[in-house]
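Excerpt of the complex: some chains, original placement.
Each chain gets a letter, A, B and C, in the order it is written, and its residues are counted from 1.
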Amino acid sequence: MSENKTILELQGVHKSYGNIHALRDINLKVNEGEVLCLLGDNGAGKSTLIKILAGVHTPTKGQIFLDGKPKSFNRPKEAQELGIATVHQFGGTFPLMSIGRSFFAGVEPTIGWGPFRFFDRKTANRIAVESVQNFGITRIDDGDRKVGGLSGGERQSLAIARAVYFGARVLILDEPTAALGVKQSAHVLRIVNEAKKRGLAVIFITHQVMHALAVGDHFAVLIRGSVAADFKKGEKTREEITDLMAGGEDMSALEANIHA
Amino acid sequence: MNSKSTNKSNFFKITIENIKRPEISALFAFIVVFIIFSIFGWDKNFVSLMGASTWINYAASVGLIAFPVGFLMIAGELDISVGAVLPASAMTLGILSGYYELPTWLGLILTLGMAFLVGLINGLIVTRTQVPSLIVTLATLFAVGGLTLTLAILFTDSTLVAYYAPDWAKYLFGTVYYGGFRSIVFWWLALTLIFFLFLHKSPWGNWVFATGGDLESARNAGIPTARLKIALFILCSVCTALAGICQVIQFNSAQSATNFALIFNTIISVVVGGVLLTGGFGTLIGIFFGTLTLAIVQQGINFTNIDRNLSNLIIGIMLLFAVFVNGSFQSLTSKVITSDGDDKDEKS
Amino acid sequence: KIKIAVIGGSANDGFWNIIKKGIDDAAEMVEANGGEVNYLRVPNYDNFGADLVTLVEQAIAQEVDGIASPVWVPDAQVPALKAAADKGITITMFNAGAQFKEELGALNYFGSDEYVAGVAGGQYLAKNGAKKIMCHIQVPGAVNLEARCQGVADGAAESGAETYILRVPANLDGDLAGTSEALKAEMIGDGNIDAIVTLAAWASDAASSAIDQLGKTDSVALGTFDMSPAVLDRISNGSQTFAIDQQPYLQGFLAVSTLFANLKFGTRIATQPVLTGPAIVDASNVDLAIAGVKLGAR
């Protein structure tokens, strides 16, 4: 696997929000056809890291390389155009818009030309509905329905479907399964694997060891803003990973403690 | 209470599912008031070409500004500085081309440029600071108003200027056509079409809705929300300037007094048109009929025997009624539980 | 150093900017003689009584020697001005409230009462054959405006003409298009209206547009309070009948200059009160007025 070509690489990336240092000297490789699981405690800096890759934030220090060439994303748009699609931890859909319009917000398909390039509703709805149904959510069949009418799980799936559709090269998912039921989660995991097979690089954030183990090829653990561990599938046991996710503390103790 | 809340969310659910449209209820409100005034205003020729022209002309002069104000509201912002931009642009053209006798085309360009600048300032301050647009534009309202007055007196020794535009300008901006319809009406109708395509057909329209729906998600989706808002603020000022231009050329005279009334009239039109004050939802046709509804109530009363002093009261009630009909759309923002819970609070 | 405070109307009120010119010009004379003038104006007419009294108090606070003030809301202003007088401040009045001159022991009064001016307008129209006059109030409830239309009504009644006071909703104030259409609607609704009186220059712009939309330029007379370039142009080309000129410039100028002269030189005008109007500007005397308006003095 490790032969896989590296798409994204971070070198010595720092990010601080004023006086709190969310990220310290991050070095990380993201290879195509590989799922990178980003693990870590609450507040470890996971979302901050992927926001930098998504162009939402710019690093305070450090460099990002795309295909080996230094790049800096100043706006989400730029990252998108380079084929990096992200599902952020919160939001991502527009309750008052139709499924089709919400799906294509910011990258509307158009017909016609010149000043008469109009939003292509039909195409938009068709693609949106198809992509969502891929998630086994077959109840959704009308692209004109308002997103506000969907359940939390359905909305989450819609957001992911969008990313998958636009994620030409890199797909970033920030806790996509947090609000989802086991079935929907399973679907998401399936999608992740499919994307990987299609040669995409996937960054997958989760707090659930099981999910991480189910899809991860490569694991990076953040503790208080720095990379505490970076290892391949099978190099560590589930217990070790769990401990790392807990910020290095011995979970078995804690777990025992649960019933104590 | 059970049944109540049920019916309620039931109604909401319906609105969510079969995308019931605000323009329907705006059209409904329009028809209702039209019928009412047709009855009460019959013997005073409310229903006549001339009669119609009165409220259509008025609708046009408000609607020209209501449209962009509506866009801003959908995008989650407010602009009340229009109350000062209108007289400011009228005075600018009046002073430049009237008092100083500059060529009209130059006066027009400079006037629109001035408006462009005000819009730019509004947009920049709103997007770069955390200050809510209501306050920002309230400040520019006062600032622009004060400046207009000062400069008018400085340059012309008067707060009013006369300006007789050349014929071509008259035909374009300020003459009366058959049946008493003014040039501005045609501008309004033209913009209705253009803005409809903009808001509902073009990709940018999609951006407006997304920005107002969830600012952060919109930005993450790659929409240049800040530039979009700035553009909308500019559009708003420029449209207001166009209205001001039509006014000074139509009436051959401009005054510098800030037009506070305009602020209320535009907001009323937009909200009666079914735009969500909280942003993210609204339709152009809705605003169109919202404006007509306001216009009829405002002007129609003059065709009736109702005491004129009551017209404010009627406007108030009409506003409540219209918004009531549209109120349901708030629920689209999954506020169902809210209202439901609220009832409970009251019950006891 | 002799200090004078002048109390006046809103900056948004074109009429008062002409008075202001009179005051400013007088101020130069005052300053030339080592005096000082402070012009205190109400921000708007939304809260008239209170704002006016506050201004009187400010004048007192500024330890002025004289106050020149109109009296619009006697119940509120008279006590306040009395208090000022008791402090030894000389009061002179202008623009409105002539009847309170004695009560205040004011130095003199310059102006034509809003009401009196209205009466003049009413009479003029009635004399020239108007049967039904429409008097338009842009800010219903605004004290000075109500007084003007009341005057028009009474003046017209003397010659047997009927007056209809139109109070449009306050949200049409300053709205040319809206006002114009409202007046047009009224005329469509009531064909008998053969004369309109507006209370502001801009309103008469709106009215004239309404009139010629209906092609009634010849049949409907149009009179207005205050003047503007546009108004005078209309008068000279015959599309407007007259403008009631209270000669605001004189009101401001005389009030300030005579008050100062009294305080400094002890001079006093024998004629009391001094009526600066109403002067009716119509086709006969419009040319002079135009010259004055160009200089911002009429």
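Heads up, the rule we're going with is that contacts are C-beta pairs under 8 Å (C-beta built on N, C-alpha and C of every residue); 3 or more make two chains touch, one makes a residue touch a chain.
Here the structure is a predicted model, which is why all the values come from computation and not from measurement.
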Taking the shown chains as one copy of each kind, please give their copy numbers in the entire complex.
A x2, B x2, C x1
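Assume only the chains that are shown with their structure count from here on.
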Please identify the chain with the largest separation between its CA centroid and the CA centroid of subunit A.
C
Chain-centre distance (mean CA atoms) for subunit B and subunit C, in whole Å, is 33
How far is the middle of subunit A from the middle of subunit B, if each middle is the mean of its Cα atoms, in Å?
41
Flagged in subunit B as touching 2+ other chains are none
Tell me, which residues of subunit C touch at least two other chains?
none
Can you check the complex and tell me which residues of subunit B touch subunit C?
41, 44-46, 48, 50-51, 53-55, 57-58, 60-62, 87, 149, 153, 156-162, 164, 176, 180, 182, 184, 247, 250-253, 255-262, 264-265, 298-300, 302-303, 308-309, 311-312, 315
Okay, in this complex, where on subunit A does subunit B touch?
54, 56, 75-77, 80, 86, 88, 90-98, 101-102, 104-108, 110, 117-119, 144-146, 148-149
Subunit C residues touching subunit B - in the complex, by the definition given at the top:
11-14, 17-18, 21, 140, 166-178, 180-182, 184-186, 188-190, 201-202, 205-206, 209, 212-214, 228-230, 233, 293-296
